[in-house]
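Accompanying notes for the structure given below.
Removed from the display is one protein chain of the complex; every other protein chain stays in position.
The letters A and B name the chains in turn, as written, and every chain counts its residues from 1.
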Amino acid sequence: MRITILQLFLHLLLLFGLSPLLSGVIGKTKALFAGRVGPPFLQLYFDIWKLFGKGLVISRTTTWIFRAGPVVGLAVPVLAALLIPFGPVGAPISFSGDLIFFVYLFGLSRFFTACAALDTGSSFEGMGAVREVTFSCLAEPTVFFVFIVLARLSGSFSLDAMFGPTLAASWHTAAPSLLLILVCLFIVTLVENCRIPFDDPNTHLELTMIHEVMVLDHSGPDLGMILYGAAMKFLVLGALVVRLFLPVTTGNIALDILLFIGGLLFMAVVIGVIESVMARLRLLRIPQLLVGVSLLSFFSLILLLR
Amino acid sequence: MNFLFLSWLVLGLGACAAALPWRSSKITAILGGGSAVLGCLSGLIAAGQGLIADTAATFSLPWSMPGGSFSLRLDGLSAFFLLPLFIVGLVGALYGTEYMRKEKARLHWSWYNLLLVSMAMVVTAANGLLFLFAWECMSLTSFFLVITEYDLPEVVAAGWTYLLATHLGAACLFAFFLTAGAFCGSLDFASFHLLSTLTGPVASVLFLLLVTGFGSKAGIFPFHVWLPDAHPAAPSHVSALMSGVMVKTAIYGLLRMCSFLPASPAWWGGLLMTIGITGALFGIAMAAMQRDVKRSLAYSTVENIGIILLALGFWMHSRAAGQHVVAALALAGGLIHLLNHALFKSLLFLGAGSLMHGSGSRDLGRMGGLMRRMPVTGLMIVCGGMAICALPPFNGLVGEWFIYRALLESGAALSGLGGFFPVMLIGFLALVGGLALIVMTRIIGIALLGVPRSPAAAQAHEAGWPMRSAMIALALLCLAGGLMPIQLLRVTGRAAVLLDPDSAHLFAGQVITPWWLGIMAFLLIGALLAAFSFNRWRQGRATVAAASTWGCGFAFPSSRMSYSAESYSELAQSGILCSCLTPESKDGRTIGFFPLRRSFVFNAPDPVLEKFFKPLFQRLAGYCRRCCRLQSGNLHIYMLYVFSATVLLLFWVGLR
Partner (left out) sequence: MDTLLHLLLLLVILLNFFLLGSSRLASCIRTTAFQGGILSLLPLLAHGFSGHTLFLASVAFLLKGIAIPYLLFRAIRQVHIRREVEPLIGYVPTLILGTLATAGAFIFSGRLPLIPEHSQSLFVPVGLATLATGFLMLISRRKAITQALGYLIFENGIFIFGMLLTEAMPLMVESGVLLDLLVGVFVMTILMHQINREFSTMNTDNLTSLKE
C-alpha cells in the first residue's frame, strides 16, 4: 500500500513512450515475412500525432456516449498500468484485492467501447460490439484462473506481489502450472487486443472484424485516443506476459528495465510471426478455443490444488 | 422505535385517505404519494437510529390471537433491511406520483402504503404469528399491486402465478413456525433460542423448510418462475420496490431464522452456494434473451439473488470450516451486494418505466435512439447499468469485490476438494459478470442508442421532474456507495456482527477494509476527467462536421438495418450458453433470391416453468380432477359421506 513518485514516473514514461512502438515492431515483422519494407517502426506515433491535429466527423445518430468511448478507452489502461509492475519497477499503487479492480477496469472500457459502437446505429458496429463483449466474457474466467495460480504461489492478492520477486522462485517449484498459464495469458492478450488468430487488425472487410469495426465511425482526435488507448492496453497485458516469462532480476535496475523492454519487443516479434504464419480462425471456432483455454488454465490450477 | 410508529401512522392514514373516492386522481396521488414520502422519511430516521444504537429497541403488546403477541424488535439487522426499504419506498412514491397520474387504479396508493408498512413489519416483527401476518399482508398487497392493470389477461395470469408461488412458500413457513413454536413453547422470537439445542436431522429439515419457504419469495432457482412474469406486470415503481426490496425481506427471514438454528453444518452453506450459482448463471442467461426490458431486468434480479445467496452460503460454509476472515469477507460481500442491488435494480426499473412512459412500449425492438429524446433517463440507465455490471466507480463493484476476495482467499489457501469449489465458483462468477455486461450493453445499446425503431420511439418525451429526480437520487446513492465503500462496510457491519459475533473485530479493523477501492474510484474519475479535457482541448482546435453513419457505402441507413436485440444475444447463445436455454424462434430464414414476405417469431419463455412446473401442475390438476368424482351433486351421496365420516371418527375416538 504505497505510491512511489519514481515508480509512477517510470510507469507513465514507459506507458506513454513505449506503447505505440510495439505495434510498429509487429508491423515490421509482418512486412519482413511478406518481403515488403513495411511502415517505419514509429508509424503509430506519426498516426496518433496526425490524428490529434485533425478535424472530426461525427455521425448525426450519435450522442455523448459515442464521444465517451475514446475517453474511457484512454483513461482505463493508464489507471490499469499503475496497478501492475513493469518488469523490475514495482506497481505505484498496490493493495490486497487489486486484481479484481484490474479486471473490472477493463470491463469498464469494454462497456463504453461497445456502447459507443452501438450508438452509431450501424449493424456493422453492432456486430463488432457483440463479438467484443461475448469473447471477453469467455476470456474473463481465464484471467481469474491465471491470477489465482499466481496468488497461490505468492500468497498475496495484489498484482504487484503476484508478479513480484517471488515469481522466479515459483518457476522452480511449479513450472508446469506456470508454463500453462503463460500460454493462457498470452492467448488472453491476443484476444483482448484483437490480434490474429482471433481478429485481423488489417482486414478490409467490415463483416469479419471485431475491434476495428467498432471504431469505424470515430475520426480525428477521438480515433487518435482510441489507437493510443489500444496500444497502451496491449502494453499493459503484454507487460504481464513478459513478467511471467522473464521473472529474472540482475540487481542492476537500468539493466533490468532494458531486459524488460527487450522482452516486450521480443513478444511483439513473436506476435508478428504468429500473425504471419497463421490465418484468422473461423468466428464459430473462437468461443470453442476460448473455452478450451479457460479449461486449460483451470487445469493448471488443479495441478496446484492437488 | 417511535419514528417507526410515526411512519406507520402516516402511511396508514395516507392509505385510508387515498382509498376515499376523491373526484380527481391528482388528490389521490398527492395524498397517497405525499404520505408515503413523509412516512418513508420518518422510517429512514428510525432505520438510522437502529443502525446507530448499540442495543436493540423492543416493544411488546399483548394480542388476543393465541400464541401471538405484538412484539417488535429493532436491532442492527432489522435496521439494515429497513434502510433500502424506506429509500426505495421514498423514491418510488415520488416517481409514482407522476407515473400513476393517468392510470385508473384508484386503490393503488393504499396498497402501496400498506405494502411499505407490512414489509417494515416483517423485518421488525419479534413474534412468529406477527411475522406470518405481516408476511401475508405483504404478499396480498403486492399481489394487488401486480394486477394494477387487471384488464390485461397476461397481467392477471402473472398475478395468479405469483399468488400461487408465494402461498406455496408460505405453507413451508407455516410448517416451520408451527414446529418451532411447538418445540420452544412460544412463538416469540425471544424464546426461539431454544431451537439451537435441536439435533442434526430435525434442524436440517427446518432449514430446508426455510430455504423453500423464503426461497419462493426471494426468487431463488428453481422457485423464481413467478418473478419474470410478475415484476414486468406491475407498475415500474412497484417493480422497483418488489425487485429491490421485497425479495430481500425473504433473505432477511432466512438470515434471522438461521440465527436461531444451531450452528450450521457445512453442507447448508454448500446447498445455498449451489442454488446461488445455478440461479445466477440461469438468470443472467435468460436475461440476455428477453425482448421485454423489464422481463430482462427481472431475470437479472434472479441472477443477483443468486449471487447474494452464493455469498451467504459461502459465509456459512467457511464459518463451519473455521475460516473466519473468509467468512467475514463473504458475509460482508453478500450483505453489501444486497444493499447495492436494492439501489441499482430500483434505479434500472425506474429507468425502464420512464422509457415505457416515453416510448409507449416495453419491447426493446420498438425503442432505439431514446438517449437523444430522454437524456436524463438515458444517463441514469447508463449509471445503473454500470453499477449492476460491477464497474467502477459505482457501488456494484464493492459487493462483488468482497465476494471475489472471499473466494480467492479460500481458493488460494485450501488444497484438494476444499479449494476446488471456490476456484470453480470464481470461474462461474466471472462468466456471470461477463454475461451481465452483455445484458446491460444490450439494453442500453438497443433501447437508448442508435436510431428509433418505431414511430413512437421517435416521438418519445422525457419524464417530468418527479420521475427524473427519483432516478437521480438513486444514481447518486449508487455513486456514493462506490466512492465511499468504507461507509458501506460500516453500515453492513452493524448487521453482520449480529449474525456472526466472532467477526466483529474484522469489520472494525483493517484486514478486510475496502479503503483502496474508494481511492481508486476517485482516481478513475480523475483520469476520466483528464482524458476528457484533453479530448475537449483537441476538439476546440478542430473542425467538427456532422454526417450520417458509415454504412459501407450505403447512404440511406434505416432503423430496420441496425442491430436488433435478438441478434445481439445470438452469438452468446450459440457460443456460450447451453442449448436447453435456446429460445423458440420460427420461420426466420429466407430462401433463394427475391424472397416473399417472411415473418420471424422469437420467444424466450422460462424453461423451468415450461418444462417442469407446468407439466407438474397439470398432472396434479389431473389427479385433483379425478377427486372431483366424489362431488357428484347428489344429496344422498353427501349424506352418506357425512355418515361414514361420523362412523370413522367414532371408531377412531373409541379405539384409541
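As a convention for this text, a contact is a pair of C-beta atoms (placed from the backbone, for glycine too) under 8 Å apart; a residue touches a chain by one contact, two chains touch by 3 or more.
Just so we're clear, the structure is a prediction, and the values are computed from it rather than from any experiment.
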{"item": "Identified contact with the non-displayed chain, of A:Leu42, A:Ala175, A:Leu205 or A:Met278", "value": "A:Ala175"}
{"item": "Per the touch definition above, residue among B:Ala182, B:Leu417 or B:Leu655 touching the missing chain", "value": "B:Leu417"}
{"item": "Given A:Phe112, A:Phe144, A:Phe260 or A:Phe298, the one touching the chain that is not displayed", "value": "A:Phe298"}
{"item": "Footprint left on subunit A by the chain that the document does not show", "value": "175-176, 287-288, 291-292, 295-296, 298-299, 302-303, 305-306"}
{"item": "For subunit B, the residues touching the chain missing from this view", "value": "416-417, 420, 579"}
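Following the convention adopted for this analysis, only the chains that are shown with their structure count from here on.
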{"item": "Residue ranges of subunit B touching subunit A (in the complex, touch as defined)", "value": "368-369, 371-372, 375, 378, 382, 385-386, 389-392, 397, 400-401, 404-405, 408-409, 411-412, 414-416, 419-420, 423-424, 426-428, 430-431, 433-435, 437-438, 440-441, 444-446, 448-451, 515-517, 520, 523-524, 527-528, 530-532, 534-535, 538-539, 541-552, 557, 559, 561-563, 567-568, 570-572, 574-576"}
{"item": "Subunit A to subunit B touching residues, read off their complex", "value": "1, 52-63, 65, 67, 70-72, 74-76, 78-79, 93, 95-101, 103-105, 107-108, 110-111, 114-115, 117-127, 129-131, 133-134, 136-138, 140-141, 143-145, 147-148, 151-152, 155, 157, 206, 216-217, 220-222, 224-225, 284, 286-287, 294, 298, 301-302, 304-306"}
